[in-house]
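Each remark here refers to the structure printed beneath this line.
For this depiction, one protein chain was excluded, whereas all remaining protein chains were kept in their positions.
Just so it is clear, A and B label the chains in written order, and each chain counts residues from 1 on its own.
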Amino acid sequence: MHPISRSFIYFSIFLSFAIFSQSQEFIFPNQEQEDRFYLLTNEIRCPKCTSGSIASSNAPIAEDLKRKVYEQIIDGKTDLEIKNFITDRYGEFADYRPSFESWNILLWIGPGIFMLIFGFLFFREQK
Amino acid sequence: MQLSKILAITLLGVFFIFLGKLILDDKTPSSNITGKPFPQFQQLTLDGNSISHEYFIGKKAIVNVWASWCITCLVEHPFLSERASEISIIGINYKDDKSDAVNWLNKNGNFFSTNIHDPIGNLAIDLGVTGAPESFLVIDGKIVSHVIGELNQKKWEENFAPYL
Partner (left out) sequence: MIAELANFLLIASLSTFFGSFLLGIYARKVESSRIILRSLFSNANLLLLLSFGLFVYLAAVDDFSVSYIASHSNSSLPLFYKISSIWSAHEGSMFLWITLLASWSLLFIRRQDFAEIFSIDMTTILSLILLLFTAFLIFTSNPLERILPLSPIDGADINPILQDPGLAIHPPMLYMGYVGFVIPFIAALANLTTESNHLWEKSVKSWTLAAWAFLTAGIGLGSAWAYYELGWGGYWFWDPVENIALLPWLCGTALVHAMAVSSKTSNFKTWVNFLAILVFILSLFGAFIVRSGIIDSVHTFANDPTRGLYLLGLISIISIFSFTLFAVRGAEFQKKIIILGSKESFISFNNILLMTAIFSVFLGVLYPLIYEATNGSKISVGPPFYNSIFAPMVLIAGLFIGSSLNAQWQRSMRLSSFLQPLLGVMVVLLLAGILHYFLNISFSILELMSFIAGTFILISYILKHLMTEFGKRIINTGSLIAHIGFGVLLIGIALNSNLSFQETVALVPNNPKITNKNIIVLNEISEADGPNFSSIIAEVEINPGPNAVLLRPEKRKYVTRGQVTSETDIHSSLIKDVYVNLGELNDQNQWVIRLQSNYFISFIWVGIVLMLTGILLFLRRVISATK
């Protein structure tokens, strides 16, 4: 690849992360819904970005998904229903919080298991 | 065997996972929508007629998400135009202004069987679309295959041809 085009990749990636260009308003009747909105949008991964949640992205799709989350919160949907709405369409990839199911259980309890085994071996070895 | 030595060997293993990933990597994004029925909808076409998901029952069709502001859509336009003789192509006009879309079709040629107008992209979101262009193969109301980005000969043969 030509060096110039390569550097453009780098730049464009940084840029997509850095321009704030919000074009929608999110007004909530109560604080609880507003807090849920920002928590949820921070946990949903932007499906078209290199990395980052829809809250930290201005990609058109991230804007659309924020709108969807907003509408559903106003409609009284639960967090689980909203997450399912997103993952049904964009896959588990779109959820930054892996479900506590099947193989993912190993991911969640892995650190704990490691600590116990490693700690046990560590102290045993010093004897 | 010492603990730190076990760790050392495990870490070497980790390197080989990365090595494998680097060599075997294919960057095709997977789709979560294939195998599912076409999402339920009730919308208007660009001509102003009503259309719903029942349209796809008993039909074999390509669904193409496009917009007049989308440059890649213009790139894949001639290829799709060739395919239009073999299979019905239904457009989803994505986040677009109706008159811009009609002008675009008049200028570049209209081979679409019909065009669903999706001004704010709700139907597209139900299809797991992340942007334009994207294409789906729909057989009897079921989504069989999904291509993200420009549809060309290679992608056609890999993703759509096996089902036709």
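Assume a contact is a pair of C-beta atoms (placed from the backbone, for glycine too) under 8 Å apart; a residue touches a chain by one contact, two chains touch by 3 or more.
Every value quoted in this text rests on a predicted model; they were computed, and no experiment measured them.
Enquirer: When the complex is taken as a whole, what residues of subunit B touch the one chain not shown?
Expert: Its contact residues with the unshown chain are 2, 4-5, 7-9, 11-12, 14-15, 17-25, 29-30, 32.
Enquirer: Using the touch rule from the top, list residues of subunit A that touch the missing partner.
Expert: Interface with the chain not displayed, on the subunit A side: 1, 3-4, 6-7, 9-11, 13-28, 30-31, 34-35, 38, 42-43, 45, 50-53, 55-56, 91-98, 103-104, 107-108, 110-111, 114-115, 118-119, 122-123, 126-127.
In the analysis below, only the chains that are shown with their structure count from here on.
Enquirer: Could you give the separation in Å between the centres of subunit A and subunit B, each centre being the mean of its C-alpha atoms?
Expert: 23
Enquirer: For subunit B, which residues are in contact with subunit A within the complex?
Expert: Spelled out, the residues of subunit B in touch with subunit A are 2-3, 30-33, 95, 120-121, 125-131.
Enquirer: Residue numbers of subunit A touching subunit B in their complex, please.
Expert: Against subunit B, subunit A makes touches at 47-48, 59-61, 64-65, 67-68, 87-91, 93, 118, 121-122, 125.
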